[in-house]
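Every protein chain except one is present and positioned as in the full complex.
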Amino acid sequence: MTRYSALSLLSQGVRGHRGWRPAWAKTHRPKPAYDAVIVGGGGHGLATAYYLAKTHGLSRVAVLEKGWIGGGNTGRNTTAVRSNYFYPESVALYDLALRLYEGLSKELNYNIMLSQRGMLIAAHTPAQMEICARIANAMQLNGVDGHLMTAAEAKARIPLLNQTRDARFALMGGVWQGRAGVARHDAVAWGYARAASALGVDIIENCTVTGIETQAGAVCGVQTNLGPIRTGRLGLAAAGATPGLAAMVGASLPIHTYALQAFVSEPVKPMLDTVLLYLGTGTYVSQSDKGELVFGGGLDRVPTHGQRGNLPAQETVVSGLLEMFPAFAQLKLLRQWAGVVDVVPDSSPVIGPLGPKGMFVNCGWGTGGFKAIPAGGWLLAHLLATGTHHTISRPFDIDRFTTGRLIDEAAGSGIAH
Amino acid sequence: MQQFPCPFCGLREETEFHFAAEAGKPRPEPAAQVSADRWAAYLYLSAAPKGEAHEIWVHRSCGEFFLMTRNTETRAVLATQALPGRAGE
Amino acid sequence: MDDRIWTTQAPTPGTTLTLRQCTLECLPPQGAALMSGALDRALACLAPGAPLLGLLETQPATGPFALRIARDRALLCTAAPLGQQGWHDGWALSAADDAYVALHVSGPAAADLQAACMAPYQASPSAMVKFAGQYALLSRSATGFIARVEAAHSAEIVHYLQMVADNI
Partner (left out) sequence: MSGWRHPSMGHMIDRTSPISFSFDGTPLQGFQGDSVASALLAAGPRVLGRSFKYHRPRGLWGMAGEEPNAIFDVQEQGLGCPNQRATTLPLRAGMALRSVNTRPSAQGDWLGVMDWAQRFLPAGFYYKTFMALGWMRWEPMIRRMAGLGRLDPAHMPAATTPALNALCDLLVIGAGPAGLAAAKAAADQGRVVWLLDEATALGGSLRWRGGEINGAPWAEFANATETAVLQAGGRVLTDTTLWGAFDHGSYAAWQRRANAPDRHWRLRAQQVILAAGAIERPMWFANNDLPGILSAEAALHYLVLYGAVAGRRILLATGNDASYPVAAALAQAGAQVILADTRQQTPPAPQGVRHMPGATLSRAHGSRAVGAATVDGHYIDADTILVSGGYTPSVHLHCQAGGKLDWAPACDALVPRPGTAPMATVGAANGAFGLALALAQGHAAAQGAGPAPQATAPAWGLAAIRPNPQLRGRQWIDPQNDVTLKDVKLAAQEGYSAVEHLKRYTTLGMATDQGRSANFAGLAAMAALTGRSIAQTGTTTYRPPFVPVPLGVIGGLRRGSAFDPPKRLALEPQHREMGARLREYGGWLRPAFYGTDEARAVQSEALIARKTVGLYDASPLGKIEVIGPNAAALLDFCGYVPMSSLKPGRARYGFMLAESGIVHDDGVVLRLDTDRFVVSASSSHVASVRMILEEARQDRFASKDVFVHDITCNWCTLTASGPAARALLVQAGVLAPGSAAHALPHMGVIESQWQGAPLRLARVSFTGDCAFEISVPLRHASALYTALDAARTTLGGAWIGLEAVMILRAEKGYILVGKDTDGVTMPHDLGWSGPRSKRQDPYFGDRALFTAEAQRPDRRQLVGLVTPQHTPLPTGAHIVPNSGDLHSLGFVTSSYYSPFLGRPIALAMVNGGRDLMGETVGVFHLGERMQAQICAPCALDPKGERLNG
């Protein structure tokens, strides 16, 4: 693997860039057997493979991706990373992810462009401010940087916010996390793929799993369009496709799938330096390094597996954005897309064993999977390697739906993920 | 903008509807005899099929709950049907 | 804290607003009741001969009529409040005389205002639709359309209709 650096870029520049190798090796035919097989070549699956190889020393690992890597929700989100959560279990999970993100560019030798520009959850009523105080305190108690921001502080930081007296929602302040921010989503997938590939992981694109083989209640392999693969350890990290995979072994998940749209405006010079979520409108927005506004809001309310958005949600999100920033009405919508998100009743992920022995899932991230990629991969790798939960993933086991110990952030904080 | 056929009102736009549940899940009773697993399956587990799905929806305009069969991928509506005993009213 | 200014006001019953290319009349309150169950029997008892109207059907110029909401529910509109609330062996009645405000839009731009507030439905047994983002009962008059909107929404819906008329 050619090391990426300013120096290598210079030397390759002189040589016409002929020396760059493929970022990850293309495996067109899977081997007959692997120590572990991961279904889903998104961020979570690739990170799982990387940590299996890197941390747990497994050398024969395959990632099976039915399309092209990073093409699902990893490449279809608004790239926010944050750990401004309420419950200690959530904070432990998402702050693990954020801490891993903080060192990821160097670890992978791939610039994921982590921009910790801070995020504000903005409140508009005394009741919302009280909830923000509850969250800020929870974050501080959990050892995460949370700050209760006043209206004046928020207005100084985001001067373009609607401050007219006929604004639908007056700004009262909110919760601020300075370490939150955005990262380049594709780079996360590619970076993990490149690093995993360098450690010998096989990344097999255009490979669809058509069946899961079991023997005596344990996983023994998968059937794919490229033939059978033997393995005793199977990790599912396939977001909205997970229920279909689970159904192959007769298992069910507490998942409904919805389309979540994201939007991009034409690029303009820098004018918004933070990530902002407005509780009143439900719209969130940041400005990319390229200058485009990247924004989104609520789900399209019809359960679906189709990666398409519809007008009602678009109109709501866009009108919400303009209500927050009237000056943005100068801009045009350039692109729009939708991802299929796997929504769980308590809006927390499902991580842990499912169905036959040796099979583990990492799914149910809903609208917030991108920010958790390093942790999701790290924890699934731990499960696959050791067969047991890490303490951070234990609360997210599917058994919580039986015990009733849900981790309902939206319910606990009044704020959705 | 999707359109769904309410069994009583006819075709209406998606904004008038609300997804209620996957169909075919009778409520387990009495509570004292329902195991935790059975309750969890009733309350939380779903098939979320890619393709044909049988669901209960409500048309909020008229308040009618009804059965709808759709393809969750193509979004084609395949059939709708009033709840048993409702259609004749 | 900064409280916002709320300038929109509910329309006064019986008044008419002149908008661009149309007029918006807030009809004076009369009688209305939610009626459920055996609608034919209820109508025969309360307002014999009154028609049961679906979406955007024309209201009679005089006399009672009912706007159908659901398979088994309708809003009976009468000249004056009825009484007779409660259970009547097969049907139920609740006074809703003031629950809805009737907004009558007429004039050349009425069709455009309608198009700006609701989907272009051709016909439906139920008169209840999403109108300007809220649920409302839609019927037709000789000169335009009538939207019965929940009283609490009337201020903002009138404001919305004004905005549409100004920009149509």
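Worth a mention:
Order of writing sets the labels: A, B and C. Residues in every chain begin at 1.
Everything below uses one rule, namely that contacts are C-beta pairs under 8 Å (C-beta built on N, C-alpha and C of every residue); 3 or more make two chains touch, one makes a residue touch a chain.
Everything numeric in this text was worked out from a predicted model, so none of it was measured.
By the touch rule given at the top, the unshown chain touches A, B, C in the complete complex.
In the complete complex, the hidden chain is touched by one of A:199, A:226, A:247 or A:268, namely A:268.
For the options A:34, A:50, A:85 or A:110, the residue in contact with the chain missing from this view is A:110. Residue-level contact of chain A with the missing chain is found at 4-6, 8-10, 13-14, 16-18, 20-24, 26, 68, 70-71, 75, 88, 105-106, 109-116, 125, 127, 129-138, 140-142, 148, 159-160, 166-168, 184, 186-187, 190-191, 205, 265-271, 280-281, 289-291, 308, 310-311, 314-316, 318-323, 326-337, 345, 402-406, 408, 410-414. In the full complex, chain B contacts the hidden chain through residues 1-3, 18, 20, 27-32, 34, 36, 39, 43, 58, 60, 63-65, 74-75, 83, 85-86, 89. Panel shows chain C; residues 1, 3, 6-10, 13, 29, 34, 36-38, 72-73, 81, 85-87, 90, 92-100, 112, 115-116, 118-120, 122, 133, 150-156, 159-160, 163-164, 166-168 of it touch the chain omitted from the view.
Operating definition for what follows: only the chains that are shown with their structure count from here on.
Counted by C-beta pairs in contact, the busier of B-C and A-C is B-C.
Computed from the mean C-alpha positions, the centre of chain A lies at a distance of 47 Å from the centre of chain C.
Across the complex, chain B meets chain A through its residues 1-2, 13-15, 17-19, 36-37, 39-41, 43-51, 53, 55, 72-75.
Listed in rising order, the residues of chain A touching chain C in the complex are 126, 151, 165-172.
Listing the residues of chain C that touch chain A in their complex gives 1-5, 7.
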